[in-house]
Structure formats: structure tokens, C-alpha cells
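Worksheet for the structure shown next.
With one protein chain withheld, the remaining protein chains of the complex are depicted in position.
All chains are identified by letter, namely A and B, in their written order; residue positions are counted from 1 within each chain.
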Amino acid sequence: MGLEEKLPSGILLTTVEKLAGYSRKTSLWPATFGLACCAIEMMATGAGRFDLARFGMEVFRASPRQADLMIVAGRVSQKMAPVLRQIYDQMASPKWVLAMGVCASSGGMFNNYAIVQGVDHVVPVDMYLPGCPPRPEMLIDAILKLQEKIQNEKMGSAKREEIVLNEEFARKELPLLERKGLLA
Amino acid sequence: MTELTRGLEVREGSFGVHGSPDTSGYGGLRKVVSEIPAAEPPFGSWFDKAVLALSKSLKAKDLMPEQVIEKVMIYRAELTLMIAREHLLTVMQSLRDEDELSFEVCLGVAGVHWPEEQGREIHINYPLLSMLHNRRLSVEVALPVKDPRVASVTSVYPGNNWHERETYDFFGVIFVGHPGLTRILMPDDWPGFPQRKDYPLSGVDVEYKGAIIPPPDERRWYT
Partner (left out) sequence: MTTDYAPSIETTEGTVFNLSGGDWESLVTGVEGEQERIVVNMGPQHPSTHGVLRLILELDGETVVQVRPGIGYLHTGIEKNLEFRNWVQGVTFVTRMDYLSPFFNETVYCMGVEKLLGISDQVPERAKTLRILMMELNRISSHLVALATGGMELGALTAMTFGFRDRELILDIFEMVTGLRMNHAYVRPGGVSCDLPPGAVEKIRATVKHLRKSTQDNVNILVGNQIWLGRTKGVGYLDLQGCLALGVTGPVLRATGVPWDLRKTQPYLGYERYEFEVQTQDTCDAYGRFLIRLGEIAESLNLVDQALDFLEPGPVMIEDKSIAWPAQLALGADGLGNSQEHIAKIMSQSMEALIHHFKLVTEGFQVPRGQVYTAVESPRGELGAFVVSDDSTRPYRVHFRDPSFSNLQATPAVGEGGQIADLIAALASLDPVMGGVDR
């Protein structure tokens, strides 16, 4: 293409998708969804030493309507699950969910009547972060990984196609219980 | 009294093995799990004085101490009084108000479920603290699981309000006279009493989409 050569200096060409992805990923506003021990680590991540602000993430929003990332930090009880869902529904699209800690990811060590065995029963999760609790460095890493994912996200009709494809893929997946992993 | 000290449960074998070709030699072990036996006076320490003071106070209220105090248990230097359930409130009142006792603080109530103990399945235990004398004592009441009713002590110890709701939530004990006995930790519409022994640890439905969590021992299998 000859277009680039004709541009005055200081102008960069990109796709709308990439530009949108770039702006979205660098201005994530997390909703505070601190529940248990992991929430304390999440707060520590925001505080002095780890300083989440370096990644453009420090604006923790108390109101879900202003946030686009939900960090589920802690164990979700059966009583909390409907609340969690409501808050997710109140967030404006596009939105992402990060399950922080094993409790949020899979129920963790609390395999009992009170705890939802993974928030993916209730909301779609974009990033799982293991650890009990995950160190602040791990949280930062998870967020960076999520940013990468957001950067490459599709838009418009491509996004719709992607959703259909993902749905198709998920339908064919074996339930977690029947997966054999390395033992297959 | 003999009725109270009988075996609660008989355990056989180690690792809970039954009828297996266990060759370790432990398969034939029989062990009787029994209740904590009643202590005989003199109890030692300040215990005698306290029990005496309580008896005196009960007599003043026209009650027979032998009928009220079912059993005095001393275990690891802790005094526990087993009280007949209909007299719980009177006893608590005396424990708080008598000068020699003055147990000003009640530290809550905890339930224990003993399914093998017919007619006395649910025990509830109130730890009390006297800041004046710097002493501790527990009061215990046994209830049948079919009719787990006992007087609420919130009129004497208002701080037991939430603790009693918690015990109701988990053990189904009905505290008569409680100002608002509702579930406190579990959702309001939760069925069953989770900390009873016959309630499974897991395997309950999730509210969302009606998913079922299999019990932990069935969650994964490898073939």
C-alpha cells in the first residue's frame, strides 16, 4: 500500500478494532468486589508497594455502573451469588470478570454447602487466577494478561461471529467432571 | 444418672472398616465412645462454692437443685453444668445476679449434634465469663431433636441474640421468647440445618441455574 508513505510524519495507521482495544485495555476501571482474604491482597495491590496505578488501573470504582472489570476477590457464598449477579448485570458492556483466588475460581478448599463452587456458575469469567491468596504480583500479572486479551478483542460483526464460535466450542466441550486431562 | 453415662456409640475396626478382609488385627477392635462422666463432690478449686451458691439461689426460688442441675462435669479443669432444659432461664438469672457468681458476660451459644444419644440429640453449650471473679463456667442443655425447644436467654443476656439465631440457623434449635428468631448466616429460604450431622457436607444445589455440586468424594474420578 502506498498510503503510509504519503502520510505526514507523526501519524500512525491502525484498525479501529486495535485502537478500541488499546484504549479499553489501558483504562480498565475495576469494580471493588472484595469478599474475603483475597480482597485484602487486592487492597494491598492497590497500595504503595505494588501500586496498581502503574498500569492505569487504580481507579477502583464503588459503583458497578462506572466499572468495566469485576475482580471477584474471595469466596462467593450461596447468599452472595445473587448479589454478585446483580452487580454484574449493572455493569455496562463491554465488561470483564477476573476470578481472583481458588475460591472464586473453583470453590477452593471449601467444598461445602455454603460456597458456590466457582463463580463461573454465576457469571462468565475471562481470567482465572489461582492462589490462596494470590500474591499481588500474580494479580498484576493476571490483569496484564487480561489486558492482552482485551487488546485483541474483536468488534462489531466479527465479535458476534466470535461469540457464536465460542459458544459452539463450549457446547462441544466435555463437562469438567468428565474431562480426563493428562490421564486420557 | 446411669442413663446419662452410657455409651453414645460403638466403633469397630480402625479406619472405620467393616467386614473387610482386614488382616492388620485391628479389625476386631471395639471401642465405646462415652459421655463425659459426672464429677463427684468435692470438686476442688472454686467450683464447690459456685455450685453451692447456685443451689442456694435455686432453693430460694423454690426449686430443687438436684432436679435442675442434672450433672456437674469437670473436664480439663473446666466446670460445666448440665441443666434441665425447663430451668435454663432461672439458672442463667441466678448465675448472673448472685453476688458470689456474677457471670456478667455470656459468650454465646454453640450447638453439638449427637445423633446416637436418643432423646438428647442436641446439646447446646453456653460459655459464661465473670469479669468480677475472673472465672469461667459453661452451662449445657440437652434437647431432643424432635422437639428442640428451649427458653431464650436474651432477656438475661441480650448479647445472645445473634448467637441464638446462629444456633437456630445451623441446628434448628428453637429459642422460645427470642425477639426475632430467623436465619442469620444462611439465606432466608434455605432448607435444612447445615451443621447437623445428618446434613451432607456438600452436594447441594446452587441457586443459579439449579446446578448441583457433587459431594467432594464423588467430584473427580480417574478411570
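Everything below uses one rule, namely that contacts are C-beta pairs under 8 Å (C-beta built on N, C-alpha and C of every residue); 3 or more make two chains touch, one makes a residue touch a chain.
Since this is a predicted model, take the numbers as computed values, not measurements.
Visitor: Would you indicate which residue among A:20, A:35, A:97 or A:119 is in contact with the undisplayed chain?
Guide: In the full complex, the listed residue that touches the missing chain is A:35.
Visitor: Determine and list the subunit A residues touching the chain excluded from the picture.
Guide: Contacting residues on subunit A, toward the hidden partner: 32-37, 39-41, 43-44, 47-49, 62, 74-75, 77, 79-80, 83, 87, 109-115, 132-133, 135.
Visitor: If the missing chain were put back, which residues of subunit B would it touch?
Guide: Looking at subunit B, the ones touching the missing chain are residues 8-9, 11, 15, 31, 33-36, 75-76, 78, 80, 104-108, 110-113, 125, 127, 129, 131, 134, 136, 138, 157-163, 166, 183-187, 194-195, 199, 201.
Just so we're on the same page, only the chains that are shown with their structure count from here on.
Visitor: How many angstrom lie between the CA centroids of subunit A and subunit B, rounded to a whole number?
Guide: 45
Visitor: Please give the residue numbers of subunit B that touch subunit A in the complex, ascending.
Guide: 185-187, 190, 194, 199-204, 206-209, 211, 213-214, 216, 219-220, 222-223
Visitor: Enumerate the contact residues on subunit A facing subunit B in the complex.
Guide: Going by the criterion above, the answer is residues 78-79, 81-82, 85, 107, 111-114, 116-117, 121-122, 177, 180, 183.
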